[in-house]
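The complex is shown incomplete by one protein chain, all other protein chains being positioned as in the whole.
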């Protein structure tokens, strides 16, 4: 057992560092650092994705045959760590980590050939149509209907919490194609062109003032039958596969470390009245540091199992649970440190494009919105309560 | 609204203080201070109860007609506070606060005339026969049977967690006298002479080494029918009344304050390496102090409602929940403060009667056993989980 | 010892509840929050009509002689309804300082106008390099034959945009050494710059810059004593009042959550059917009760004749205990609302943000915990 990287791995790390140093402009770095949402704004993502695409590094987890770099698990770890440490923009996972893997597994060869390259190039921007107003944690109870008429499905209903629907040109969605005794059995997986007539988008504002999520309405929207992924009525299988990917596929500790370093930087600066001098702040930062170290090691254990070709098992719920809690702890201590500067509410977005000087320094400006948006960490993508249910059931066999 | 005592109340407080100063000997105070169990040992209690009995102060909550002092709620509060602050021995609640009130409410006049004075004098020492090995939180499922044969019930079965059964000469018990569709309906409330043939007591040792609780076995034990309290089959009503008393009747904050003051004394002494100098200890003590203040005010609100003749409602679960948690917080910080002196395990009892000098100072000796016994605070008398169930149901209407 | 509210106290609560129900229902509140001043002037006039603006002032100057308990009752109801009127800044901070430190003339000139709702004041004290200690003031006031000149910058000035007069703390260089003084600065005084922004969860907040700001000779509040102890006392009282407000906000968040979890269904049954959620609601309920108890206790103590250490202990204690409870109730309320909880479509987020303001105002929970530990240790050691 060893925590050290091999010489080869160290060479790879240097290569990644050199790439980032060359391609991440100071403007892009600043804009990315001022991003307060879950995902970076498209205008930040686009130039960075172009740079990665030129190098073939857009989708670290994809196999070579589909345009991935064919990296080992350790290489992927190194890449994610270096990107996080440098504060690069975060590419939307909805194409690369969600629909991409689903298509590789369940898609027809036409679907793969058409969609996968467009994900890598950034030509397609995807959103996810899962939750509905009455079906949040209880996803299988969804009600959006797709009725087959000739070579089209006609879709009626509504999806909610649709992140970046207002930027996306495509949606993958779970829809009900029949009523079966077991709710899961009547669900199908459809790819929907967001330009289709009959789609309207209602923005949902976050308490921070951000516009990330939306409600999407479908009124007699026609979707070609060729846009069905997998078999009709078997969409739940694709959906579950994707959810597993959403929960477990992520490597979170490097991003948490980046967030923690930012807060630590604040603690060491006059912007927080040098809060690090206070024992309670210094020890809180140490406690969070230890939580990040622990999560990091748990993630490395998963990676090590993957590298050996083993299945790491249902550990993804553990990782999601802890990552979301740590994320909130980081943003919370940030708010504590900035004192009465937390009183100022800045709802204009994006922060990096503000023209006038805000009332509080730029480094402080993102602290409160990040904390507010961070409340969603333990809710979106399977709430902490759902994760504990899963651990009790799947890990502990209860 | 006012938190201040009236002149009359202040005079009463002085009277109580003078009494304690006169009657609480240094030996008794030391022995009481070294007591680590829930209840004081009988050899500590007896002399103190005699002193109180001479003055008519054994049962602060009892009405005058039954030998109580007829105090107002505020006077009771003052009395409890002063006793706790002085560290007097704690009289067993099982006679005074449990069976006494039940007999006043449900007993025959013969029962009242016979038993109540013997509670006050200390001639009778009671224990409670409620829980059974298969019936803890789910009390109504109890199985100990009492079958009527002529003018006797014949009791068979077993009770567990019977505090001080080995010191008691009487037990009040819930027994099953018939099988009804609703389990509660077949239960009766019996008074059992512990000297009856067929009773055996098995000690149950605590993890601290203390012997407080027991399992009691009944093998064809004869109990006169005159020892039935209330109607046959209606024992659940008496039992519930008593549980309400057990949970809500208590005033806890003065005892918690006494425990906290002891720990604070330790923190200010060399025995904890003057732990108060450490910010984390000083702030922990402040946090607990604030918790005690809050509980105290909640208890005073209840008292104020009682004084107005109002029913304070189902608040007793809130008080029990918080008091037990605060108790544990106090004992825990004690253990943290004594450092490596916590390594020494002293299981001999009672601590005040140890003949040889123990390996660690006397003031430190009780810290770990108190912490170990304190784990039962959130379990006995209705676990914290049960209290939260009750709050959700009875207070929140869920 | 009697914790029964008096009839007058009950009436005060009822009138506050009526006001909140009528004028702070969600639509009206959102509307008020959009106002450039952060509140509606007609509500302020209503405050005056109801006698609230004079509540804590002595009867000699036209007030009603109410104390911390009465102020707590008002603030708790303001919290429940998330009122955005500048009661804290005009009445409880600046107004109280005028009443405590002002000359008779200054009191007569200002207090009646505050009480009848004509004039609004702000209290400008904190500076950008001060953490929470009230003595960290670098703004300087220089005396000359024409009056005073002020130099410095104040941050986190509550509701300054609506104020007619800013009450500004400053140091006096020279003879008086470490002493702190307060100055009445008209909003349109030369050399005063105001930069205003929305405040988290409602109301406004500003930065005030004094660059060679010229003031008349009697702009100084009072007769020359160091005002720091009074500022400390008024801020402690403000913390106690804010504690009651926080307890009210918590209760509203709890009630909303209780209702939501009863109605919202997942997996075919209400959320509140889940034991985990039931227990969490039980804990939130306990915390709401604890917060309310602690706010009432602090108000009663401050209302009684206690020394400054006991007063500071009561204020810091309330801030810590209620701060802890508030954080958990606020976070759990959002969590139990699920995705809806993080959107601006409910009012929950406004309460969440206002409770962050409670945490941030006048020193963090950790600051007050440390202060409590120090004062408590000291007071025990005596």
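Per-chain residue numbering starts at 1, and chain names A, B and C are given in the order in which the chains are listed.
Convention: a contact is a pair of C-beta atoms (placed from the backbone, for glycine too) under 8 Å apart; a residue touches a chain by one contact, two chains touch by 3 or more.
Every value quoted in this text rests on a predicted model; they were computed, and no experiment measured them.
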Contact set of the excluded chain (shown chains only): A, B, C
Of B:3, B:225, B:342 or B:396, the one touching the omitted chain in the full complex: B:342
Hidden-chain contact residue, picked from the options A:41, A:336 or A:385: A:385
Touch residues of chain A, complete complex, unshown partner: 1-6, 9, 74, 77, 264, 268, 276, 279, 282-283, 285-287, 289-291, 293-294, 297-298, 300-301, 303-304, 307-308, 318, 321-322, 385, 387-389, 391-392, 395-396, 398
Absent-chain interface as seen on chain C, which is shown: 274-276, 279
Hidden partner interface residues of chain B, rising order: 131, 134, 136-138, 141, 160-161, 204-207, 209, 213, 270, 273, 278, 280-281, 335-336, 339-347, 358-359, 368, 371-373, 375-376, 378-380, 383-385, 388
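As a working rule, only the chains that are shown with their structure count from here on.
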Chain nearest the overall C-alpha centroid of the shown protein atoms: C
Distance-maximising chain from chain C - centres being C-alpha averages: B
Distance from chain C to chain B - Cα centre to Cα centre, in angstrom: 43
Chain A and chain B, separation of their C-alpha mean positions in angstrom: 54
Residues of chain A whose C-beta touches two or more other chains: 280
Touching two or more other chains - residues of chain C: 369-370
